[in-house]
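As you look at this complex, bear in mind that one protein chain is not there, while each of the others sits in place.
Our next item is chain A:
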Amino acid sequence: MNLNFTAQEKDFQQEVQQFLQEKLPKGIAEKTKNALHLSKDECNVWQKILHKQGWAGINWPIEHGGTGWTPTQKYIFANECAKAGGPDVIPFGLKMVAPVIYTFGNDEQKQRFLPDILASNVWWCQGYSEPGAGSDLASVRTTAVKEGDEYVVNGTKTWTTLGQHADWIFCLVRTGEPSAKNQEAISFLLINMNDPKITVSPIITIDGRHEVNEVHFDNARVPTVNLIGEEGKGWTYAKVLLTHERTGIARVAISKDRLVQLKALAQTSPDGDNKLIDDAIFAQKVAQVEIDLLALEYTELRTLSAISTGQAPGPESSILKIVGTQIIQAIDELYVEAAGYYSMPFVPQQFHDDFDGQSIGPDMATNSALRYFNNRKASIYGGSNEIQTNIISKAVLGL
């Protein structure tokens, strides 16, 4: 048993550090560190820099332009990025639809879609949830009826993150007979959003932000060649994707960096004649989250160590999403507490691409409450934490 990186892994760590120092634009790093809004352009700039380096497709197979990194390399990269302020890539193309395309798509689809995803030429969004289907995805009602070499799509998708910027949407749609069993009638369809029969309407969330949307399909026509795999298998493909890639799901690296910054902040924030960190109760709350995060980091490392030594990840990997989101939310809450009165002023300009950085009160206070509000979503999306708990109960505990 040991904690050490190998010489090659240490070299890799240095390479990543050097890359971030030289190539990560300072403005993007600063915004990321302060958890501020990044424009679509800034997201593109960063992914294109990664792509040029060959590091955009972290989980992708090498033959499609992926890195082929080991789990330990991915862990190192995530940690160095978080420390340096390298933002997360937008996941919908790179991490969500691409694995479905390279795993279940045909050669034509791979050639047509993958290079543009890797290079950030085309933006994707996810069409899973519907007004009547949230955690219960198997009950989607959007229909795709075959007419010749086209599907005619009708229905509504919702909670579509960044749908206002997306060129394409990947959807779970109902293709089978209405009498077919729920899951067996669901198919996985790629849809070009450049179609007047598709309309996107914004949903403003509690943080005052336009991040999610409703997407309406009114007799939209989609070529049948855009179907992934077979009709009726969409549910299987989506599920494989949900359970496939666990590295990074706990977002330990980002939480670690957020805590380091929170502690630095508490050491300088005045509390009358004292500093905030001198408040025993606040310090204790910070310590408890830090300890829980340390435990989670080793839960992730246990998974990683198992994979690197050629074993299957143990049952501990199933808790990563639940505990990871609990910790993200606990840290956000501590930032609000640290901001005190200045957690209250509402600065909606911060979500505009041309925000001049003018905040009310200390910089860190600007989005403390809004981030806390926004991240309540973390325990809801991707299968709510209650659904995750059901999954562990069934799959791990055998109940």
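Observations on the structure shown:
Note that in this section contacts are C-beta pairs under 8 Å (C-beta built on N, C-alpha and C of every residue); 3 or more make two chains touch, one makes a residue touch a chain; residues count from 1.
The working rule: contacts and distances are computed from a predicted model.
According to UniProt, the chain absent from the figure is "Pimeloyl-CoA dehydrogenase small subunit", selected among "Pimeloyl-CoA dehydrogenase small subunit", "Ferrous iron transport protein B", "Anti-sigma-W factor RsiW" or "Ribose ABC transporter permease". Among A:Gln13, A:Asn375 or A:Thr389, only A:Thr389 touches the chain left out of the display.
The residue touching the chain not shown here, chosen from A:Val173, A:Val286 or A:Ala378, is A:Val286. In the full complex, the hidden chain is touched by chain A at residues 1-5, 72, 280, 283-284, 286-288, 290-292, 294-299, 301-302, 304-306, 308-309, 311, 315-316, 319, 322-323, 386, 389-390, 392-393, 396-399.
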